[in-house]
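A single protein chain has been omitted from the complex, and every remaining protein chain is retained in its original position.
First chain written, first letter: the chains are A, B and C, and each begins at residue 1.
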Amino acid sequence: MNFASDNTAGAAPEILEALAAANGGSSVPYAEDELTARVERRLAEVFEREVAVFLLATGSAANGLALATVTPPYGAVLCHEASHIQRDECAGPEFFTGGAKLLPLPGAAGKLTPATVREALELMPPGIVHFAQISALSLTQATESGTVYTPEEVFSLAETAHEYGLAVHVDGARFANAVVHLGCSPAECTWRAGVDVLVFGATKNGALAAEAVIFFDPARARDFALRRKRAGHLLSKSRFLAAQWDAYLADDLWLRLARKANGAARMLAEGLNSLPGVRFYWPVQANEVFAELPPRAAEALRSSGARFHPWLVPGDPASGQMIRMVTSFATQQEEVRKFLDIVQAHTEKRVT
Amino acid sequence: MNFASDNTAGAAPEILEALAAANGGSSVPYAEDELTARVERRLAEVFEREVAVFLLATGSAANGLALATVTPPYGAVLCHEASHIQRDECAGPEFFTGGAKLLPLPGAAGKLTPATVREALELMPPGIVHFAQISALSLTQATESGTVYTPEEVFSLAETAHEYGLAVHVDGARFANAVVHLGCSPAECTWRAGVDVLVFGATKNGALAAEAVIFFDPARARDFALRRKRAGHLLSKSRFLAAQWDAYLADDLWLRLARKANGAARMLAEGLNSLPGVRFYWPVQANEVFAELPPRAAEALRSSGARFHPWLVPGDPASGQMIRMVTSFATQQEEVRKFLDIVQAHTEKRVT
Amino acid sequence: MNFASDNTAGAAPEILEALAAANGGSSVPYAEDELTARVERRLAEVFEREVAVFLLATGSAANGLALATVTPPYGAVLCHEASHIQRDECAGPEFFTGGAKLLPLPGAAGKLTPATVREALELMPPGIVHFAQISALSLTQATESGTVYTPEEVFSLAETAHEYGLAVHVDGARFANAVVHLGCSPAECTWRAGVDVLVFGATKNGALAAEAVIFFDPARARDFALRRKRAGHLLSKSRFLAAQWDAYLADDLWLRLARKANGAARMLAEGLNSLPGVRFYWPVQANEVFAELPPRAAEALRSSGARFHPWLVPGDPASGQMIRMVTSFATQQEEVRKFLDIVQAHTEKRVT
Partner (left out) sequence: MNFASDNTAGAAPEILEALAAANGGSSVPYAEDELTARVERRLAEVFEREVAVFLLATGSAANGLALATVTPPYGAVLCHEASHIQRDECAGPEFFTGGAKLLPLPGAAGKLTPATVREALELMPPGIVHFAQISALSLTQATESGTVYTPEEVFSLAETAHEYGLAVHVDGARFANAVVHLGCSPAECTWRAGVDVLVFGATKNGALAAEAVIFFDPARARDFALRRKRAGHLLSKSRFLAAQWDAYLADDLWLRLARKANGAARMLAEGLNSLPGVRFYWPVQANEVFAELPPRAAEALRSSGARFHPWLVPGDPASGQMIRMVTSFATQQEEVRKFLDIVQAHTEKRVT
């Protein structure tokens, strides 16, 4: 019953097997190997257009380097106040950009709106020397609240951003979960909706350590390779990074894994929803469930060894009661059932 | 009728004369001259304790270098969302600290409260590797809203900050105006109230370009001199910086100049207060007046050549009607009177 | 016949198997898993003392973060002018340190000497505000010239460095090859000789992507974890990094793999040595051979598909004739033999 995070899971067997298959013989290092080239072509197919692709081992590096490529050191990035880049990367984006500023904005259910974005831009419009130059808008898809932006929402946010000359970055650590929820094509919810650069995550969804930064306008990627190298994020034995991606994309493995994770979250949410004393914070659209459980149920879960984190929402002290439950491709229905049984056992007692 | 900013004024005659007096003969460069040493001793007297002093030409440099000395690159600084370091220094603190994060907090009338500070610290407590490590609390004295923290307010904020191991930084670009308002000793509203490092401004209050960074615990200043040098802020002919400070502190010139500025602001505020259709935002405690004027009055002022800026408050779109009027040591009573006359002429018409 | 680099090889089977064994079940992420703890304990045994250990995926990150931990942003690092940190990391150390300076020094056969180090220190002694503060000495072991510092050499360099308050860093991307050559204990050629922080490489010697930064004085490592996180180098599924290390250290696999690599280099060197027209640059002590071959031999090798790089020595334009041949744990004796046969075929012709 580990719902602490999707990164407590191991790797999908297909991906581990791909590593073994990639071993043996010599291979050109530093991302100039054939397997890397194949993944690059494959991602162009997945997104139905020419793209510039860079593989990396971590999402924080992918976000930081992507933002650094579109934001000067005297720039600023608009993001949600609960976003990973603002809260959970130890000032990483500031490091990679050489000191650009993150401007955290509020927004219900983890989402930004065009109105909030516009207000921030009017408070610090680009072109005035005293202000950090707002250069990028960063969205998280699926969001840190387990919700998913529709293509239409992305489109209107990107439209506002582009009006002011901003680049649109998407932190897609859980991009697969979002695509599965939306049921749309990867193109539809990214560049067709105005996204300029996507961090496409694989680590949380079955890889060992594999992310891809995808520039939909390859010209924008001009110096990414140099930034990746100097940050120590260019792997020498790059075939082992490419192998994970090759397997991840083969036969829609990425979508199949995300479907399992989302399915487990839905099962968990539906189970909890039928119980008294459970309060949901946000709709469950990806692989995360945020809810307030009866205190005795939470306690009983903890004593049974279940793992999950309490969750605080900026600006909402009452959120201290909330817990976050994350599912993954590896979550077993049995685990969910057991978890629900314990909650039920301790809520029914209360209401009877 | 220039109320655009206190930096549109020139220099006080006493300070210009001191430059001329410092000229002639050889002098050891790079802050090792005798005049610099004299200013250091003088500041120790002003603050009634041993201090480490560094003279600089700009407030942005002083803030950035002071924060860099107490905040690691993976650190974070709590500050008001309207503070100069957050809004008006083009990501300067991020530059000087090597990428530390600024965490902007709301607060009425430009002031932070212990409760807001504590809430931010509980959301990102120091010691967790995922979070930027909150390392400093920055206050602005007088604030960007023209208000002044009492020593008691500073004390309780500093107490909260110290509880979590933070350093307390004060951006005192208008420190003289605050001291004059409080009528307290410089010690009382700084280190005796828990301030660790003060940026003591002279530029806005009659100098050409002169600020002082003052560490109340000299041990904390250990590497400031190196940071100042590498940022190009160590003047070679340092006597000309010291000369400004020497004159500024002599015979309480700094307090006399600030009294003139504050007096002009009070005169302006009282005059406006007696008029219908004028709405104040915040109490007038230093040398800034924030008010909403009848639109026709504002228009008439502009046509008469009066200078002032519109002012936006983060999170308050209605603030778009507000204007900021700043006075300085050089503001003439005649200017204030003329300004008030124009407003009166255009408000009376409206109410009649 | 791939002698281009030791990173063109794949992974040792034992290490791949360890990945598979580590999969399955939940595991605490972010280096707080049990396998990481086991590796930390194991490295303390290998080095016969308490150490602070940090696992990473690349050597450039390991070097940059290690240097950043012991060098302030206004600091400087003494290093060999041909070192990897100076030449092959795209200004990575400057990035990680926040702008510290690298001071490249000359030295025969890739090695620095106490005299050169002392001369550099006397030219820019620490404590003078105009100079970048020399804070670290970086050695490469085995060197970029395929030579190995004896423990005595390390000792006298470290002694000079410590006299001026410098930390001693060792880039041990090929540390295993050096230890095998020296036949000493890991402790003997590191902390017992004065090394403060070691980058212990596994990637070039059979891992997929695995390096360890080892601080011999754990107190010095204080903020490494935060720097690693913000640089995007803290892997979430850290067990897969630890698993590589666990296998690498088990049953002295690391030494066995390095012995194979060094043996192949020796075989190559001895074979070349017996041929006319071959000039060696430096003694062959690890897994690299630097030599000038008869031009026709080099050409013939290239046409046969052999891979190796030309090599330029700073300050020695004549070095343009030199090639570098690198062996690895995966180099087959058959490859070496075939390579030598081709050279022989084209050198004998020349001399007849």
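In the analysis below, a residue touches a chain if its C-beta (ideal position, glycine included) is under 8 Å from a C-beta of that chain, and two chains touch if they have at least 3 such contacts.
Quick caveat: nothing in here was measured; it's all calculated off a predicted structure.
Residue C:119 is the one among C:32, C:119 or C:299 that touches the chain missing from this view. In the complete complex, the hidden chain is touched by one of B:74, B:216 or B:240, namely B:240.
Listed residues A:234, A:253 or A:343: the one in touch with the omitted chain is A:234. Seen across the whole complex, the unshown chain contacts chain B at 2, 4-5, 7-11, 13, 16, 19-20, 22-30, 56-65, 89-92, 95-96, 203-204, 208-209, 226, 229-237, 239-241, 307. For chain C, the residues touching the absent chain in the complete assembly are 73-76, 87-91, 94-95, 97-102, 104, 119, 122-124, 129-133, 312, 314, 317.
Although one chain is hidden here, its contacts on chain A can still be listed: residues 30, 72-74, 98-99, 129-130, 132-133, 223, 225-227, 229-230, 234.
By our rule, only the chains that are shown with their structure count from here on.
Of all chains, B has its CA centroid at the greatest distance from the CA centroid of chain A. Here the chain pair with the top count of touching C-beta pairs is A-C. Chain A and chain C, compared by their mean Cα positions, are separated by 35 Å. Multi-chain contact residues of chain A (touching two or more other chains) are listed as 89-91, 95.
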